[in-house]
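Shown here: the complex without one of its protein chains, the others still in place.
Up next is subunit A:
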Amino acid sequence: MRFRAKIVDLACLNHFSRIINTIAKLAKTCILRLTVSKLYFILSDKVANGGASMWCELSQGNFFDEFQMEGVAAEHNEIYLELKPENLSRALKTAQNAKAVKMKLTNKHCPCLRVAVELPSLSSSSRIVTHDIPVGVIPRRMWNDFREPSVPDFDVSIYLPALKTMKSVVERMKNLSNFIVIEANLSGEMNLKIETDLVSVTTHFKDLGNPPWASEDGCQSSAQDRDLESMAEACIDIKKLQLLLAGQQVNPTKALCNIVRKRIVHFILLHEEVSLQYFIPAIA
């Protein structure tokens, strides 16, 4: 099992760092899955994570100049690693003007992802900073725990309002309540509500648009019969929503959420080279 990769282009490095920063906000520990063509950051919905789960997928070709990977075995050409994205974020943080960043999987005292940053310096040789990030290697028998979650059978799917606006609304609401209700309907309307003993606040968004989902087993056709005005709502932990929004440093190409009333909210944020799905379960 081996892994080596290199980024030379500063724009790619920046973009990659931003993605890692977003992931670091959402998960203290997560799984990095490496395949020949993609990288995945996965957080599974264990109780320890508060039930939230995440699936982030990027094509390595969009970021790395060199990428070599050999998985556990020929027919299972993948590597699953457990790590703290915060470590990776810190390692890349001071690499913003690097000449090159190399990553490699090593095992000296324990498995590590070694990030080596080559920095320009006034002297004849470059400055090298290495960060050894401890990782846990996930054995093949556990890989099933980390499969891509399927899109839930949602009641409403709606495009999100401008994330910047949504973020500032949610941040202020966070000061008043621990829970927030997201509700939306198939007429492009969404409300964010909080309610406490002292105060209730609702922010209304309209004309958001509802994404068209290809109907699979006719379940969507029944949606057309459904009342377009009827709201599907779910009450979720406001902190999780705030972290998701705070982590977005660049506006996604597409941002939408799927609501299964009273069960779960599924956020999908799509950028050109990376897709992020985040599931927040509803509070009973």
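Rule of thumb we're sticking to: a residue touches a chain if its C-beta (ideal position, glycine included) is under 8 Å from a C-beta of that chain, and two chains touch if they have at least 3 such contacts; residues count from 1.
To be clear about the criterion, contacts and distances are computed from a predicted model.
Peer 1: Given the options "ER membrane protein complex subunit 3", "Replication protein A 32 kDa subunit A", "Rhotekin" or "Cell cycle checkpoint control protein RAD9A", which would UniProt use as the protein name of the unshown chain?
Peer 2: Its UniProt record gives the name "Cell cycle checkpoint control protein RAD9A".
Peer 1: With the full complex in mind, choose from A:Ile7, A:Cys56, A:Ala116 or A:Ala282 the residue touching the hidden chain.
Peer 2: Looking across A:Ile7, A:Cys56, A:Ala116 or A:Ala282, the contact with the absent chain belongs to A:Ala116.
Peer 1: Could you tell which one of A:Val129, A:Val169, A:Leu228 or A:Ile283 touches the chain left off the display?
Peer 2: Residue touching the absent chain, from the options given: A:Val129.
Peer 1: From the list A:Ile7, A:Leu105, A:Leu208 or A:Leu241, which touches the chain that is not on show?
Peer 2: A:Leu105
Peer 1: Across the whole complex, list the residues on subunit A that are touched by the chain not included here.
Peer 2: Touching the missing chain: residues 1-2, 4, 44, 46, 48, 68, 72, 82, 84, 87, 90-91, 94, 100, 102, 105-111, 116, 118, 121-134, 136-142, 145.
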